[in-house]
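All protein chains but one are shown in place.
For reference, chains read A, B, C, D and E in written order, and residue numbers begin at 1 within each chain.
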């Protein structure tokens, strides 16, 4: 059995098209990314994932740029190549400068390092953090 | 052989005390956290880690609050209990509100989910991300 | 020094051939996958890994399809591209339908999300889970 | 600032109570787990997460027991202590026997091992997996 | 249903006792660790895991101390508290000094950092590494 292939708009069923239309309208783009064209194989997951992302990534207490940078930080930590490319592009579109990217990577790298130092030295939580 | 124990200031050698003094001065605190008291078993790592963190976490293109939130996002992704407690406290001290924390967790959760959806559906990178 | 290359049957030593023969016989296939041809560089690991997998993946309290789907879920979580391809193929061969795959990915994505929400909110274990 | 505390039903606002009520009704339980009482600090995430889980975990092409076992497999791989306890309990409630648990752990352990063997030997994907 | 409990020697069935006996004889210890007492719930996994570990951890091209330090490095990276405690103790018993532990942690921390810098900057593999 072959791996999945993208489902493009002309081949999509009405429920998938409705989601694609909403993505395009919300993001003001002409076509959806591969991520959505692959999720289209499971219309329930496509719809739920899009609606969750639309709600979560809308500016709120945090602005859109910060949210995309956090998304990128997680994707870099997990080593998801697709997500690094897509959210790297999205973060830049939302205003992440080259200097911001450099500092973001520095923080992500350092956090991954000190997470392991804390593990290895088995450091107990300071009572002061809990007040 | 027992696990490590914290090295407190009175028991610390001069090179460790010098780092502790700089941490207290820089952060305007009366005592250093357990993390530093455990790293003190290896003065070279203590010094290098502190100097790296001092450089990386200073406000630059990104403000201190954003950096602490990214640090927290990575620590949550890796499941480092100590780091979640310490950087959760630091992020709050740097101005992270309860609403910001909620949105941060929502983004971290969603990123961890879609990282796996992209893996599982084996989604190829869109050429448009590379321009 | 170059990366490893696959060791094919004609070039394999007797102890490796014996494992290859058992894999082919057990799985009713004409040639072994790359995974085994690379492990063949370390005949002890080849033999131990195959014997463990043969024992573990045989139907028991869980059927073969469920086992392959669990294998796939772990591989997706870890982001192992080779393992996603190989166990995706194996799961399908064992009867995983497209609908099952979609639901599997939905569960894997959600578990990766809520694992981090539980981490970030530092949720204590309910006493009720322990009875 | 202290860590989060659970929000119990009597202290919950109407939008949180509505979710709690739906969880209790759907699962036929008298009180919700800590996970929901902590998410209640962010009612939007509480509602979205519950509705996603309700949709995803309902029996479909996969039965409820298989879904809970996959959830447990991911949680074990990520080392999320809360999730291992909660989904371990849920899987058992859904019919996972001790023998099934043993086989599940064996598969999860083996998958985590071979994921790294495939990484380390840099095994290329077999063309046969793609047909 | 309660979590697992350790199975002690007097309560163990013959097949479990046989493995316990071999562990005690091989390691020259009076009682087995909790890890084995918990795996005893699944005698097949107990036996297979012990036989694999006995084969893998025996001195060969790498000495026992190096092997235990690598085991510890992986456990620290994954954040497995039990494994950090047990393999930390085993590494020390095999001769890991405090200075070695400090350098080991420094390498583990740095590797976890640069793994993410390589991910985030999407660094392509140098042709020179492949010769």
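What we mean here is this: contacts are C-beta pairs under 8 Å (C-beta built on N, C-alpha and C of every residue); 3 or more make two chains touch, one makes a residue touch a chain.
These figures come from a predicted structure and were not determined experimentally.
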Contact set of the excluded chain (shown chains only): A, B, C, D, E
Residue of B:3, B:59 or B:95 touching the missing chain in the full complex: B:3
Hidden partner interface residues of chain A, rising order: 79, 85, 88-89, 92-93, 98, 102-103, 105-106, 109
Residues from chain D at the interface with the omitted partner, ascending: 72, 76-77, 79, 81, 84-85, 104-105, 108-110, 112-117, 119-122
On chain E, residues whose C-beta touches the chain left out of the figure: 3-4, 33-35, 38-39, 41, 45, 49, 52-53, 56-57, 60-62, 66-67, 69-71, 73-75, 77-78, 80-83, 85-89, 97, 99-100, 102-104, 106-108, 110-115, 117-119, 121-126, 128-130
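By our rule, only the chains that are shown with their structure count from here on.
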From chain E, the most remote chain by mean C-alpha position: A
Selected interface, A-D versus A-B, where C-beta contact pairs are more numerous: A-B
Rotation in the CA alignment of chain A with chain E, degrees, nearest 5: 180
Centroid distance [mean C-alpha coordinates] between chain E and chain D, Å: 27
Contacts with two or more other chains, residues of chain A listed in rising order: 1, 3, 41, 44-45, 48-49, 52, 56, 77-81, 85, 104, 108, 110, 112-115, 117, 119, 121-122, 130
